[in-house]
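Left out: one protein chain. Kept in place: all the others.
== subunit A ==
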């Protein structure tokens, strides 16, 4: 049993923390918020150069990491900095290409690691909410390729990606696990309409309308569900680690503010009512850290164990995130309500983590059902 980082991961963490603190200062963040991509190209290029994208892939796939604790180190730091660069999309999309792709398709990963190609994962649909098997988008075989028709909802970075991994149904009913397939689609493919917008989380997402879009099959036909679940588990681990970093950012802002802000002739941190709330927050953040460790440590376990931890961790993260956001704003008072102050972005991004890959209530029910079935 060991809870320290390896030397390599410690170096990655230190380097990443320094780089993000230097690169994503207030001015850079404001430029991102006013820009039309939702991220900083300078930060993205720098992250690629540092090898941060490579840390998301195994050595076999051309990277030098790819384990659960590589994800946790990278995404906790991105969270701590409030970074909006869409690295998280590479975890499911790049993971699925590496897992299912032909040699020719896998060649794409080199460009991804170099930072020259961005990826998106288009799976959720307007009516699917968080159910991974509910896919109405249809794929029709057309000689050697396929054409896709349907809609995809709230796909982060779809408007910025060069390639999009899209799920579609090659057979079965709308909620069947069987009959799901995955495809590689060029972002500029004919018949693909991308409506790009900014999100509460600070980055960009898009609604996708596919009308007979030409697509390349990724892996076998009709057997993608298990891999979609696997990729979503890894993405959930990354998102949970990012949420943890965002919680730490909230904690730091709030604890610092309690020491600075004076009312009734003393720093408000001297008031026991606020001390206790801060202590409660800290206890819950430690719970969140343990939950992230639990999930990252079980990503390679058997499917049932892994998925139990997916739901346990995501439920706890969502619950703690809500507490941390609400308490941080409340303890700040008025300043915590302003867009100008750093907390606003962090609080919005942390809250939005509950709206991806299943929220706290969704995973509570899922955990209970998995336990009952065991």
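Everything that follows uses one rule, which is that a contact is a pair of C-beta atoms (placed from the backbone, for glycine too) under 8 Å apart; a residue touches a chain by one contact, two chains touch by 3 or more; residues count from 1.
Note that in this section contacts and distances are computed from a predicted model.
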Options "Cysteine desulfurization protein SufE", "ABC transporter permease subunit", "Acyl-CoA dehydrogenase" or "Thiazole synthase": UniProt name of the undisplayed chain: "Acyl-CoA dehydrogenase"
Selected residue (touches chain absent from view) among A:175, A:283 or A:337: A:283
Subunit A residues touching the omitted chain (full complex): 1-6, 9, 69, 255, 258-259, 269-270, 272, 274-276, 278-280, 282-283, 286-291, 293-294, 296-298, 312, 315-316, 364-365, 367-369, 371-372
